[in-house]
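With one protein chain held back, the other chains of the complex are shown just where they sit.
Our next item is chain A:
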Amino acid sequence: MGTHLPSTEFDGTAVDDQREADAEAVMGEPPAQMVQLLAPDGKLGTDPVFSGYADKLTPEDLRGLYADMAAIRRFDVEATALQRQGQLALWVPLTGQEAAQIGSGRASQPQDYIFPTYREHGVALTRNVDLAELLRQFRGVSNGGWNPKDTNFHLYTLVLAAQTLHAVGYAMGIQRDQKLSAASDGAGQKPDAAVIAYFGDGASSEGDVHESMVFASSYKAPVVFFCQNNHWAISVPTNVQTRVPLSNRAKGYGFPGIRVDGNDVIAVHAVTEWALEHARQGNGPVLIEAFTYRVGAHTTADDPTKYRQSAEEDAWRAKDPLARLEKYLRAEGLADDAFFAKVKADGDELAAYVRRTAHDLENPDIRQSFANVYAEAHPLVAEELAWFEEYSAGFADGEETAGQAAKAGH
């Protein structure tokens, strides 16, 4: 710690640092230049820049961060169970990444706009998305599930990294809004909102990440690139995606890159708050690499025993984000047994709610699919819908519906 002050200077020495950190990154050891405030043993350290942000967190805030992480972990367990029971087609577990998601999500402000990948259930929680809505896509009743305008939390994007460009474009829109507003009422021109683009170590190889960083840098767009390096892109380790710490890539684009301990919710919160401030103040983009680990499978269709050692998983479990915050809260006398018991009870209640709601999610009508292909009237869609109605009506006399007939192979 201590030498990672964000800088846009190209000093050349970083290359050697990168080489050194490379081996560490691949082995999963904490690299030298990683912001960490709360160590796995629950001891709170200091940092010349980010302690100032961490200090703003009240005991209530800290308990809230713990409660959020516990809730989303419980939710994750429930959703995985729902998949195993055939209630969901697929689930994308987040266990292990709670601190990265809750810490960054809680650092955002309501006016900020978030572009997630498809694993940001924890961020969704911080944006007040109804968690049951998250299940719609995985149950096959929606390709979205919620209205992003309600929460400024965009729909999940499944084509890797496509959303990073949307995030930059959105940030370019914020910049223009400020100018339009300044032109109309003489108000300040600083962007008062920022955007977070989430992506992973695997997606970092996609060309869209590169293009998004080029655009963001060129236009100094108010966007924070938040990369959760969870070490595995399905079965491929991070060292196939990069030979240098991902955070160092920011230097090549000319904006600050920070690697943060992604299992340290206090550090993640502090770093993200700093980065969002930096962006909102008109200083341009920031790349945050949250160094974390996907403890479970990529999805419920995956089998991690085929590509990685259980010893590695055990090593990361020892750095568990919840356990370390619990140690800290207990040691500092900020939370007691009653608090943790309530957190557990709340989690079970959330799980029951999600389970109940998932069961109750109604299958949509394909007419809704016809309705939303275009925003404006479209003759081909209208013609095909009319045909479908006529075709369906042909089954009305019998007991079968069109769908049943199709399944029966009629």
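What we mean here is this: a residue touches a chain if its C-beta (ideal position, glycine included) is under 8 Å from a C-beta of that chain, and two chains touch if they have at least 3 such contacts; residues count from 1.
As a working rule, contacts and distances are computed from a predicted model.
Per UniProt, the protein behind the absent chain is "3-methyl-2-oxobutanoate dehydrogenase (2-methylpropanoyl-transferring)"; the candidates were "Class F sortase", "histidine kinase", "3-methyl-2-oxobutanoate dehydrogenase (2-methylpropanoyl-transferring)" or "ABC transporter permease subunit". Interface note: of A:185, A:376 or A:390, the residue touching the hidden chain in the full complex is A:376. Within the complete assembly, A:170 is the residue of A:91, A:118 or A:170 that touches the hidden chain.
Listed residues A:212, A:263 or A:283: the one in touch with the omitted chain is A:212. Note on the undisplayed chain: of the listed residues A:179, A:243, A:342 or A:359, the one touching it is A:179.
Not every partner is drawn; the one left out touches chain A at residues 113, 142-144, 147-149, 154-155, 157, 159, 162, 164-177, 179-180, 207-208, 211-212, 214-215, 218, 368-369, 371-376, 378-381.
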